[in-house]
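Handing you this structure, nothing more for now.
Just one protein chain is left out here, and the rest sit where they should.
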Amino acid sequence: MRDRLIFTAQLLFTLLVAAFLVVPVVLSISAGVTVNYFRGISSGVTLQWVFQVFDLYADTILLSFLIAFATLAVTLLVGVPAAYALHVRGGLLSRIVEEIITLPLAIPGLAIALALLISYGGFGGFRRSWLFILVGHVVFTMPFMVRSVMAVFSTIDIKTLDEGAASLGAPPWRRFLDIIVPNAMPGILAGALMVVTLSLGEFNLTWMLHTPLTKTLPVGLADSYASMRLEVASAYTLIFFIMIVPLLVAMQFFADRGQKA
Amino acid sequence: MNAIVGHGASVHIEACAKTFADGTLALAPATLDIARGETLVLLGPSGCGKTTMLRIIAGLEQPDAGGRVLFDGVDITAVPIEQRNVGMVFQSYALFPNMSVAENIGYGLKIRGVARAERAARVAELVALTNITGLEDRRIDQLSGGQRQRVALARAVAIRPGILLLDEPLTALDAALRDRLRGELNRLLRSLGITTIYVTHDQAEAMELGDRIVVMRKGAIVQIGTPREIYFKPQSRFVAEFVGAANIVEAPVADGRLMLPGGVLPLAEGDTHPAAVAMIRPETIAIVAAEGAALTGTIDSISFIGDRQRVIVGGASDKPLTIDAPNTVAVTIGDRVGLSVAPDAIRLLPEHD
Partner (left out) sequence: MSHRSFIWICLLPLVAVTAAFFLLPMARLVLLGAQGPHGLAGYLAILFEPRYRATLINTMVLASVTTAATLAIATVSGIFLQRHRFPGRAVLVAMLTFPLAFPGVVIGFLIILLAGRQGLIGGISSHLIGEKLVFAYSIQGLFLGYLYFSIPRVILTIMAAAQKLDPGLEEAARSLGAGPWAVQRDVVLPALGPAFVASGAIAFATAMGAFGTAFTLATNIDVLPMLIYTEFTLAANFSTAAALSVGLGLISWAMLALARSLSGGTVAATG
């Protein structure tokens, strides 16, 4: 009887917490497709706000995708070989490098953005281009890629596999492509999902680094929250959810599979 | 692809030492010759430097300055492993999880640019040789431990290596499987006739597989010899006790006889020292009638093993003697028995090692 009571109380509490997290999302989604949010859903359902968002902010959506995939490309090309080198080399130097590249996780984005602005803000062409935002995103997401790949390396004996391939005559670059990369795939995929998700939603750095001509989706969102009617802001948020939820679901799926394996 | 050595090379290791970055000496300067086609076993407890020696021969570790490794007389000390044309079987097998069994076996040939058809033929040949027919398309995680061991061996042999290196290849398997595979491995290595260096801590493996055994301890070679030499003529107490079971007897010597608490044992070797450390293998001690025996003792315990019985006899020597007696000898605990040992089965050892 007492167990039953405790169970029910805990369940109700947990449902309440879930409601706190889910209800605002439902509100936002419904507001995005309601003719007039103040009058409620009875005023009718419409996609007019969504289309209005596309009219106003299509370029921010495109730029966000461009930056997210460029960030992914850079973190893959730079991060995956580095993760391998750091794992195989080991030692103090590797530990220090790993610590340093992990720092952007601990330092607020605002500080990193300020640092980039005072260092490179003077290079006008660079400052005005989307590459400036890309740099910020690369610094911020790199540790996720490197650590995700290194996590896989620590579960498989990559050093012995590497030696095995070497004993069969494969030169280093060949070993990297034939053995290291395929076996690191789960970590690379998990890291890639994380990098794209974080880049698409990154605001703290981007707000400081953007220019009126290089607005990303989250920057556009902040803009719409401040200056647009609630329905438009909600429709814009809805578009963001639609972009990001599949990535979150995929990430969850990989995390579950990783736990079972 | 320039193969440095052909099928079956000789190996010469000269003053190879290895000091690790933290300053520990893993291997004292060692010099060793391995003849073409010979199977040499590096035997010793863990941490004795045997794996380090193998890895230096493989090219996975560089010896300290001054050390040289020669294959067929050619100095290959600076040549990386991928150009040494060695076949290596790792303790963990190091099979590539992203490739099938056949792809694993064929990988070394693919690297060497062997055409697809020829590669397939060679893979089929090795699959048959190592008894893994039907497993070609399996993934590695679908294989049992014994099957993995065979794939690892097939993969190492596929490239027609000059030298085959095996690092504790049976250690990961359970005892029964280990015994069976040891026999198979022995036949296979004999039929290949390839120069083989085999690292193990298991003296039974070393005895069965080795043409010669190198016993190592604490980073140094302590004895090199054929299995029979190592077993019957150990040069130190460590070798005597590490290889097979041994009774170590410390006793004074008088008139060419070991003076024991329970009697005397005549020695074959003319020894003038006043005292000796001697090794007596358990199977060389015979249980005889107590009356008229030069050495007597009392039976403390009997373990019936099946093909023989292990009898512990107290009171004869300074420590209880272990005896492997035929399973037909009728004995009971508490019996007073006589013991006889052929003089040439008593091996005198240096007192300190």
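Going by the order they are written in, the chains are A and B; count residues from 1 in each one.
By our rule, a contact is a pair of C-beta atoms (placed from the backbone, for glycine too) under 8 Å apart; a residue touches a chain by one contact, two chains touch by 3 or more.
Remember, it's a predicted structure, so these values are computed and weren't measured experimentally.
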Visible chains in contact with the missing one: A
Residue in contact with the excluded chain [from A:45, A:73 or A:105]: A:105
Interface with the undisplayed chain - residues on chain A: 3, 6-7, 10-11, 13-15, 17-18, 20-25, 27-28, 31, 37-38, 74, 77-79, 81-82, 84-86, 88-89, 97, 100-112, 114-116, 118-120, 135, 138-139, 142-143, 146-147, 166, 171-173, 176, 197-198, 201-204, 207-208, 218, 221-222, 225-226, 230, 233-234, 237, 240, 244-245, 247-249, 251-252
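Going forward, only the chains that are shown with their structure count from here on.
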Computed distance of Cα centres, chain B from chain A, in Å: 55
For the chain B and chain A complex, residues of the former touching the latter: 1, 21, 58, 60, 80-83, 85-88, 90, 92, 94-98, 107-108, 111-112, 155-156, 159, 165
Chain A to chain B touching residues, read off their complex: 91, 156-157, 160-161, 163-171, 174, 178-179, 182-183, 185
